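First the structure, then my questions, so here it is.
With one protein chain removed, the remaining protein chains of the complex are shown where they sit.
Let's look at chain A:
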Amino acid sequence: MRTFRTHFSYEALLELRSSYTCSSVKTDSKFTQQELPACKPILTPKWVISVFVLIGVIFVPIGVASLRASQQVVEIVDRYDDACVPANVTDKLAYIQDKSIQKSCTRTLTVTKDMNQPIFVYYQLDNFYQNHRRYVKSRSDDQLRDKSKAAVTTNCDPEATLNGKPIVPCGLIAWSLFNDTYNLILNNDNLTVDKKDISWKSDREHKFGSDVFPQNFQQGPLIGGKTLDPNVSQLSEQEDLIVWMRTAALPTFRKLYGRIHVDLKVNDTITVHLENNYNTYSFGGKKKLVLSTTTWLGGKNDFLGLAYLTVGGLCFFLAFAFTLLYLIKPRKSGDNNYLSWNRPPVGR
């Protein structure tokens, strides 16, 4: 630490002296004397017990409400990555990378409980590191937003340019866009999957330009995921891309695929025709199709409710324990016998 001792300056002494005499009328404010009015809360037994009871009283109902909400959610999860590769294929990787094969696949889902619309369709990927630094960095927000900044591809390596021309949208994130597709059929009727409005509104309106069109996208020697039509698909309407570009925090993640505006009844059977294009086989990631309802709290999440109940319960227990403690080993507040000089020396 720096001292703020001044060097020996004899003049300083004189100055000190004169300033002393000048400042003989001292300001005696409560602030400088450190006597500002203050509240000095003290954890008396009453307070301790009330605080714990209060936390318990707040937390347990929240816990119950969250748990109830979570219980109301109906969720159908179907893992299809293994099942959608024909049984005779041994090298799954080669299979998925083979562009010439039509990779259609049909799955049948049974509704376990009544599901009220809207029902959300998700795809879930596993062991996919969207949060890898190399991946997260590899995008250009300027380019996505602004037509004139198509050339800004600084962070987009190794998917920045093609033959010297910028790729729009550039970077690994866009390049690896998820490209499995689902067609849902309920009792022979096509279930319309509404793919509008699955992304955040602000993203569509501000971050992805309505006049920005794909350029040189997926044209290189390596094709990652989904291709975008350079002529029709303005980026602000590519909601799949917009959702995908919101990188997930964890290697297991779900992303919204679309909505179904039909109520499903228990034991309804849904047939899914899917195109299994996306490569998760090279890194052993699972792919799942998820149909789920939501509540005010979101999806199925028992953890939050349970955590609230645990903390709430713990607080009730603590309130009880402290009550016992105060009863069994009472210490009157402000009991002078507990001052160190009144205690036998062994105590401390």
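Convention: a residue touches a chain if its C-beta (ideal position, glycine included) is under 8 Å from a C-beta of that chain, and two chains touch if they have at least 3 such contacts; residues count from 1.
Definition applied: contacts and distances are computed from a predicted model.
This figure omits one chain of the complex; the name its UniProt record holds, of "Phospholipid-transporting ATPase", "3-ketoacyl-CoA synthase", "Translation initiation factor eIF2B subunit delta" or "GATB amidotransferase", is "Phospholipid-transporting ATPase". Considering the full assembly, A:315 is the residue among A:84, A:170, A:228 or A:315 that touches the omitted chain.
Across A:68, A:206 or A:261, the residue that sits in touch with the chain not pictured is A:206. Considering A:51, A:162 or A:185, the position touching the chain not shown turns out to be A:51 (whole complex).
The chain not shown here is touched by just one of A:79, A:145, A:195 or A:273, and that residue is A:145.
Annotation for chain A: contacts to the undisplayed chain at residues 1-17, 20-21, 23-24, 26-28, 32-45, 48, 51, 55, 58-59, 62, 66, 118, 120, 122, 124, 128-136, 141, 145, 157-159, 172, 175-176, 198, 200-203, 206-207, 222, 224, 246-256, 259, 279, 282-284, 292, 294-301, 303-304, 307-308, 311, 314-315, 318, 322, 325-326, 329, 331, 333-336, 338-342, 348.
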